[in-house]
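Take this structure, written in structure tokens, and hold onto it; I'll ask about it next.
Every protein chain except one is present and positioned as in the full complex.
Presenting subunit A:
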């Protein structure tokens, strides 16, 4: 089971955090800080796995973003890499060649996609098509209940 997933930039800025285990906020921050430092300190030629406390950290860098998952001892590290890749593919399909800025400005979308892929720390859907379909349908629901047109685009600010 995945215990948590963090997305952070090369500068060490957190871009997304998803916790599947209950920790107090303080501990979450501490773990995040330590882990970001540890992962960023690793050289590119090092492998993507890291034994860290009682979890296995699996991380992979895509462009400027690090995707970092904490897995339990019994989990398959190589499969976790596939899971990260699947998530990136989904983001890419959804945003259309995704970049860090997309995730910064639309972080909630990134969360929604993750929630359709993983639930409670385990993979819930192995079909990319199904995930995107579910997201699109929910986006549509949102749009339907929101007045369209002129006000939309420019918001009310």
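Quick notes
As a convention for this text, contacts are C-beta pairs under 8 Å (C-beta built on N, C-alpha and C of every residue); 3 or more make two chains touch, one makes a residue touch a chain; residues count from 1.
The working rule: contacts and distances are computed from a predicted model.
Per its UniProt record, the hidden chain corresponds to "AP-1 complex subunit gamma" from the list "Mitochondrial import inner membrane translocase subunit", "KLLA0E22331p", "AP-1 complex subunit gamma" or "Cytochrome c biogenesis protein CcsB". In the full complex, subunit A contacts the hidden chain through residues 1, 14-20, 22-25, 29, 45-51, 74, 76-79, 81-83, 86, 101-102, 104-109, 111-112, 115, 119-130, 134, 137-139, 141-143, 145-147, 150-157.
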